[in-house]
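Missing here: one protein chain of the complex. Every other protein chain is in place.
Moving on to subunit A:
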Amino acid sequence: MIVIICLIGLAVLAGLYAAPGRSPTAASSAVARSPDPGPLAVSSRGCLPGITDLRSGRSTLRIRNTGNSPEEVQILDDTHTYDYADLELVAPGTTRELIVVLPPGRFGASCEADDGTIGYSDPFQVTGPAVGGVHRWIPATLTDLGNAVTNYRTSVTAGLKQLASDTDALQAATDGQDRAMIKKRWLTAYLDYEQLGGVYDTFGDYADKINGLPSGLPRGVQDPAFTGFHKIEYLLWHNGSDDQIRAATRLLDRDVHGLVKAFPHQETAPNDVPLRTHEILENTMQLTLTGQDDLGSHSGLATTAANIDGTRMTLKALTPLLQQNDPALLASAEHSLDQLDAVVTSLHRRGGYPALRALSRTQQERLDGTLSGTLESLDPIPTELEVLLTQDNS
């Protein structure tokens, strides 16, 4: 059975390289550098038995799972420190292509089954000239990510405490008539929350109660389920009555205190922190810079600044890990955040931030474009640090 499958694999392979439309240079160099004897097998019985020496440069390995459980295959240096390539999930009965750029040296493959048992291939040699385009990194472990989550949650706990004290102050202000004071305190508390963007999944129902938008609610801003910061914003900037504002503020303060109490018992998934390094700012792009989350306060730039701080908070929790695993990635992420920070800060005026729509076209393009560029620099972080959780997807 397996033999037949391998033969078919070979035929497919031959067809693939002969197929028109494939770039001739890429295909021929792959063939020349790594004559492929057919798919390599992975299963509980062995990790790529028969893997041969390779030429330096780009190689394509076809890997077939001939066993019964999913496998993850990595190409590692001989000390098993650095990862050069990763096939996250090869399901039983499937064949996948692993493309890797290897420098000269000694390497090996590791095959990790679903149950955590790890097998290693025979070591193999890569010979030939030094090549460009090699990327190696130390893979993160669940323990690494667990540490990052712990660090991150410590700063969130502190942030929540500040938030609760600021929503208390907001509520206190609504006892008086000073709308300017209420608006000021609203903004302070709102920005506290916007810095915590990294855990919105963890917050469960509280996230929507505290910071939900009217979109998706059948009655929009009039919907009874529309509560929290944006509800108060809407009332404050659309002549809401004192009573309405007081009621909405009281509800917000209650929910914030509810969250403070609930947070220690809420779980943060291990991959969340790396994911949020770009997702907080993806939201800024989608909701804030487009004005969608502006219910009247025109505080988009202050929100963007808070989201940058929130992103830095996630990056800080990952710093020890990235410093060890991929310092270049950390440096480029920090550099791009600094650039974005500088653009936002340059827009600050003595009275605070101007409204987004008051920016000149040049300012707007610089802001949108720099944020876009930052997102491109951040996007490798989750991919690189992610740990595949096949067993527990909670």
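Just so it is clear, a contact is a pair of C-beta atoms (placed from the backbone, for glycine too) under 8 Å apart; a residue touches a chain by one contact, two chains touch by 3 or more; residues count from 1.
Rule of thumb we're sticking to: contacts and distances are computed from a predicted model.
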item	value
Chain not present in the shown complex, as UniProt names it (candidates "Phenylalanine--tRNA ligase alpha subunit", "Iron-dependent peroxidase", "DNA polymerase III subunit delta'" or "Ion-translocating oxidoreductase complex subunit B")	"Iron-dependent peroxidase"
Residue of A:D53, A:D78 or A:E97 touching the missing chain in the full complex	A:E97
Which residue of A:G50, A:G93, A:G146 or A:G373 touches the chain not shown here	A:G373
Missing-chain contacts mapped onto subunit A	20-23, 25-27, 30, 58, 60, 83, 85-88, 97-99, 101, 135, 137, 326, 336, 339, 362, 365-366, 368-370, 372-377, 379-380, 383-384
